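Everything below concerns the one structure shown next.
Apart from one protein chain that is not included, each protein chain of the complex appears where it belongs.
Letters A, B and C mark the chains as written, and numbering starts fresh at 1 in each.
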């Protein structure tokens, strides 16, 4: 461990990119050797992001254009892609060919099926030959595969909050086939750091609204992973909402338990599934998670309740959308890939 | 109409009470003659609420203790009860006996059944003999009864947003018997103006969380009214969430349409039901309402979507929880009771 | 008064423009006959701003490109210019020539001196011949001139909050020649409705910062008006701050009173100056105004304190920057120009 891993962040000027920088600048086993941004190329990191002045190596870094040859030359062993969907895929292949492992935060490699990709993203997948190799990297579910992977597809922010409570219950066969209903709320950082009137402070501050109804893109990866866990197709309705916080996702899922399933069984299954997971916190029956307790962290807090009157199981989860929903989960995956302590650089609040 | 109706507000120091004052101070056909507050008795209205200084009659008003004899003497013809649940009921009977009509914003007279009341409010109803007379006063649904009523029970904030999209669809028989799943978000004013650590700015600002899971009290009145509309028992799961805005409710409902029901049928039913209603705005298919467009108003904005993949109808509504969800709806009811234009004093943004 | 004045709003898609629409749609003596926006031309008003659906005449209005001939044809008698600085001036002259009175919310006609304009706005004034005619329209100070004016230059948002407490004290000769120090905070709507990363919700929400230090453009009009009031040049330092609220300006001014001046004298001067002004609320000694009490209104709340230890008079004022700081003040000026009750359409909270 005396040797630190050298890492690069591509697309470092968005909210996920900034969070990656924040976490990597203090990671005990990683050194940031390159940060790229097409719009900021040539500018000093700490001029653009004054919060990083005098922090770690930040004052020595300058944004460069994303160029694989230069990244190779910088010594980068791992590249984080905090790029828009459709852009990551352009860099992944040459980076892998240059021997640099790729941890992608976009949606480009999350789906196993190029057809489903086309249905949800409205164009052909540009590199379908990589879909088999990519690992859908939910570390609590798929740690062994992640450790061996070259191409890591980090789950989406909403999917992380939806999948973690559901997968163990589906695997244990506790849920009926009834379609799931999922309602999530997300902070505005989930919409990205783009100059756009609907994302202005004055437009968002007093606003509560759903969007992308009825077919948000994240439905595709959630459906894929739930169906894998259940061993059969799982249907769900999903409604995301934008709310006036910087970050945080709060997800409420309505599921139909199989006849006779008790809340104790639900609790037992979750406890067994996540007994050794440092970043899953099981709050207990009828306990509501609160995003303020997970802000800036890699935790997912989970509660559950049985609504006997309506015959529904209610699952509740909270995470930081740019933490566990994006950047800190990416670093958790890096820790697995590199053989570090899974919690290295992440166990703070 | 040359004569203005004289009104009193009991419990004028809470958020619903303040909103009643704001609306009544500028109502063209009403004059505020008394404001009561046990904690503020003896204090001048505009000292306690500087926003009302130099507005209408506000500088002439002083808070008094709630006392029916004095209210009678003030000439009040209508009393708004913006009191906590369980307190309104103490005043309703003597006010009615004194010949003063009652518009109650609490939950005390919303349920037809004293048994259901006991199940949800955990004690015997103190005046069950009044439950038959009270009108559950959703003005878009029950205008004729409201016009003749002495005792008006204004619907709860969440119920208003849940019931308005659903009632026409249930009446038209478009929905299957599957339990409904309802997820709502509310601003902090819904929790009241009480000195309490969980409601502090620093506790709420970066917080998204559900609460009262799985059995919020509002389930009782929603179940009652949906079942009346459907002509059969309707089951639902309901999860409310607290989010960091002053006011606003955004509700998302997942329903199962009967086989073959189309989105055009849904739209036609809603349009017919609300064709002449000034405060219902039907946004259209796949259109998400936004609370910022209804803030400070009596509007409910409604959108809908058919999720064919999962076989679910998604209903979306937005209102101001202290407006249409409480105080402006109370005034809409007053307008009906007094024979005024239903929109009098309410048509602003 | 049976006849309503016909008005047009140019630049109706910004925050001041939206606030003008909100106020004009319910004004008892005005009818909105045209709304212009270069970017939204051809679109229905209530599609772009769903909050205005079903409100007054809004559903009949469509944005047009700003064109003087069409405006004339619409019957507009008064045009509100809610345009960027430098754009208003292009429309003012042809509108006046077409016989349409102009109420300009930009900075284009606020300065008497084309030289000072050039110093602060970095280019020659394009229509210096109109500067003499334009009235710097602070209605509490200059009502008689406003009544007769064709070209109304509404004061800036910061200047309104700075000038109103100071002008009576300067006129009364209570202040020493020491330069004033003024610190103001403004909500984000003051920065306009422009797609820009620094104005995103995620950039503004947890941010407190000054800007345009040391020479904000508003210094020019404040200096002009204070010097006029004092009858001699008045110097001041001014630091504006951006804070995470939608609207509101809170201004704190440090002045040096002449030797021996008492807090009672200050109070007496302010009370006499504003005795008959419906929108000035004098809070009293050591009383801090709060922007939440003036939101959505045309009020300015004013407090004052004498800091005997440091020999400073502290003046505090609060207003809504898009209300009294822009749009409602513009309507107050329209009321004067048209001979309406000065508070018509404005006396709400």
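The criterion applied here is as follows: a contact is a pair of C-beta atoms (placed from the backbone, for glycine too) under 8 Å apart; a residue touches a chain by one contact, two chains touch by 3 or more.
Since the structure is predicted, the reported quantities are computational estimates derived from the model, not experimental observations.
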item	value
Contact partner of the left-out chain, one of C:28, C:99 or C:179	C:179
Sole residue of B:204, B:236 or B:331 that reaches the chain not shown, by the stated touch rule	B:204
Of C:15, C:246, C:279 or C:340, the residue in touch with the unshown chain	C:246
Chain B residues touching the omitted chain (full complex)	15, 187-189, 193-197, 199-206, 244-246
Footprint left on chain A by the chain that the document does not show	22, 25-26, 49-56, 278-279, 281, 283, 290, 292-294, 296-297, 299, 301, 347-349
Sites on chain C contacted by the missing partner chain, in the whole complex	178-181, 183, 185, 187, 203, 205-211, 213-215, 219, 235-237, 239, 241, 243-246, 248-250, 252, 254, 286, 288-292, 295, 303, 305-312, 314, 316, 318
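Going forward, only the chains that are shown with their structure count from here on.
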item	value
Chain at the geometric heart of the assembly (C-alpha centres)	B
Gap in Å, rounded to a whole number, between the CA centres of chain B and chain A	39
Residues within chain C bordering two or more other chains	none
